[in-house]
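With one protein chain removed, the remaining protein chains of the complex are shown where they sit.
Chain IDs A and B follow the sequence of writing; residue 1 opens each chain.
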Amino acid sequence: MLLAAASAAVLVAACGSSGSSGTSASGGSGTSGLTPPQASTPVPASVGKGEGHLNLIAWEGYAQPQWVKPFEQATGCQVSAKYAGSSSEMVSLMANGGGGQYDMVSASGDADLRLIYSGDVKPININLIPQWKNFHPFLQNPPFNTIGGKHYGASYEFGPNVLLYSKKAFPTAPTSWSVIYNPKYAGEVTVPNNPIQIADAALYLSKTKPSLGITDPYELTQPQFNATVSLLKQQKPLIKKYWDLASQEISLFQSGTTVVGAAWPYQTNTLVAAGAKVADTIPSQGATGWADTWMLATHAPHPNCAYKWVQWVTTPKVQAEQAVFFGETPANKLACPIMDQLSKGSCAAYHANAPEAYFQTLKFWKTPLATCDDGKNDCVPFQQWVTAWTQITG
Amino acid sequence: MTATAVREDQAVSGGARVSAALWRRAWLRATLTLSPPLAWFLVIYLASLAVMLATAFWTVNPFTNSLEHTWSLANFQQIFTSTYLTIIARTVIMAAVVTVTDAVIAVPFAYYMARVATSRGRQALFVAVLLPLWASYLARVYAWIVILQKGGTLSWTFQKLGLGAVNIGYTNTAMWLVFSYIWLPFMIVPIYAALERIPDSLLEASGDLGARNWRTVRSVLLPLALPGVVAGSIFTFSLTLGDFITPILVGGANSNFIGNVIYANIGTAGNLPFAAALAVVPIVIMIFYLLGARLLGAFEAM
Partner (left out) sequence: MEGRLARIGLRIWVAGVLLFLFVPIATICLYAFNSSNVQSWPIAGLSTKWFTVAWNDPQVRAAFALSVKAGLFATAVALLLGSAAAFGVHRFRFFGREAVSLLLVLPLALPGIITGIALNSAFNFAGIDLSVFTIIIGHATFCIVVVYNNVLARLRRVSGSLYEAAADLGASGLFTFRTVTLPVMSTALISGALLAFALSFDEVIVTTFTAGAQNTLPLWIFGAIRLGQQLPEVNVVVTFVLLLTVIPVAIAVRLTGGGGMTRSSAGTARGAATGPAGAGAGDGQAAVDVALGANEP
């Protein structure tokens, strides 16, 4: 028995280092010297007949029946969506079970680069997406999904990580993120259970403790990192629960267990629709955010359905529906008037009328790497973020 | 005589010949019977465990999340830090508390089922115990959220009873309750089986020797029920050790347990080698537990 196990282990060892992919990318913009493995994969010239199925990896709320059902009826592609709650989860799903399983993934900027450089996604023919010409210019070829002129997907929508609060506890909207670090609300605060939350704390410190010199919340030197971690450790006793699933935060606020926390606009909208007295806001220190792209898997089993999906979800109507449902900003310029039809004032509320200026204010998710943007090598990499996060939440 | 015997031999059917051949060669029968299941376990189960074990010694590319087959002990070294040792201790303690709770709840219930209830009652109780296993585990855990949350069913009931509001949602107390609830059927069934096997004559003899009811229970019944408790405890202990759904759904800010930390390391953190290294911990714990259970069982051999 033991002999069998041992020989299996030896076999595994002997098969050695064939597993890892070619690139050992070491920097966010520090990937500039590297070529994505799928860069020279040819793109189709036209979209053929649908294959009948479409497998998506999506954020919760990105595959709602409201726009999925018409798609299924029009194209015959039956959609099945697997939900993921974090960029790392999406990257893992695509890497581990992904080869030949999933067709598309709605990855955020940080995950985009990781997927591109690991070879798990391939370029698309942007000319097959007619709505692309209606995108806001800054979202047509953004650096997180367009590399070397090749489009690894089509920009979808973007949004902020907001401060969600109960109107009972806060009759007027809070103006600072300090409320989630305030002992006054001990046991009534919730934040995402995701190491990337460290960046949110760093962003807060960048404005409230300028002496630390934090400019980019994803590129922290060791002293800056330590200061951020200590702030989060002080926050720990105030936290009722670190939410893993969006529906958990919804439950927490619905029952009144928590009164303030970090959230996606999706939670706010669901709570408001269910009659809860909550609202969200972006405090003065600003917010982190995510910019999503629908990317095509390298070994997608249903590429035609995938292209049809992208064509569909970039139309102004679906862009508007998604934006209003989730609470985010669409890439398509023409979505704004439809948003106002669906929900009065939503176009302005989600900055769809002046997106570029808004876009610049958000600190979008980036994978923290050891090499900082300024070329130095002393930034704290993501794996340390993960370890620190387990320590904080431990 | 010989000629007839030979002719009779030749008239034996093929099937009988095969079974005769098999009868004489016990090793052939053994091999034929055991090879398929053993092959499955070796090729699929053990080999998978071996691959996972090997992965525990590797590292992962932080950018692409792909495995890098560089051998190192870094993952195991990380486990022996206070963060993870606390998590492991917390999980083991919770598993032990849940096991004891379930044992305490199950023994009287199983006793009633086995020795007091009528035959019909016994069947009905058996169905009642097995039925919850058919309502999705996830849905049952999720139902507890609404029961235990602030202003939830439990709090509402307590208030109606004049006991004041309680808010134990998203705490380790909530987790203890939910774990005890979910694994209870797994504890009841073995204890019931053990109690059911006790012959009436043993208990009558104990009475004849002058022991009163409580003494009989303490000195005869409980020791004989112990193997059932131990058997059930294997399930409650190991299921609690590895569960990640309940900590995620019902746990609070202090609810990092082995199961959900492993799960987080596969998903949110994308660090399969470290998750594999962490997974070795419950394996080691359970092996010790199984050995201990065997010892206890051996003492109680009936």
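Operating definition for what follows: a residue touches a chain if its C-beta (ideal position, glycine included) is under 8 Å from a C-beta of that chain, and two chains touch if they have at least 3 such contacts.
Fair warning: this is a prediction, and the values are worked out from it, not measured in the lab.
*Asks:* Have a look at B:V92, B:V189 or B:A253 and name the one touching the chain we're not showing.
*Replies:* B:V189
*Asks:* Considering the whole complex, not just the chains shown, which residues of subunit B touch the missing one?
*Replies:* Touch set of subunit B with respect to the missing chain: 15-16, 18-20, 22-23, 26, 29-30, 33-34, 36-38, 40-41, 44-49, 51-52, 55, 105, 108-109, 111-117, 119-123, 125-140, 142-147, 149, 151-153, 156, 181, 184-185, 189-194, 196-203, 207, 213, 216, 227-228, 230-232, 234-235, 238-239, 241-245, 249, 259, 262-263, 266, 272, 275-276, 279, 282-283, 286, 290, 293-294, 296-298, 300-302.
*Asks:* Can you name the residues of subunit A that touch the chain not displayed here?
*Replies:* Residues of subunit A in touch with the missing chain: 1, 12, 15, 19, 55, 60-61, 64, 78, 80-83, 85, 96-97, 99-102, 245-248, 250-251, 254-255, 270-271, 274-276.
FYI, only the chains that are shown with their structure count from here on.
*Asks:* For subunit A and subunit B, what's the span in angstrom between their mean Cα positions?
*Replies:* For subunit A versus subunit B, the centre distance works out to 38 Å.
*Asks:* Across the complex, what residues on subunit A touch subunit B?
*Replies:* 1, 4-6, 8-9, 12-13, 16-21, 23-26, 84-86, 88-89, 91-92, 95-96, 113-114, 117-118, 193-195, 236, 239-242, 244-245, 248, 251-252, 255-257, 367, 369, 381-383, 386-387, 390-391, 393-394
*Asks:* Per the contact definition, I'd like the list of subunit B residues that touch subunit A in the complex.
*Replies:* Interface residues on subunit B, with respect to subunit A: 42, 46-47, 49-51, 53-54, 61-71, 78, 83-84, 86-87, 145, 149-152, 167, 169-170, 248-249, 251-253, 256, 261, 264-272.
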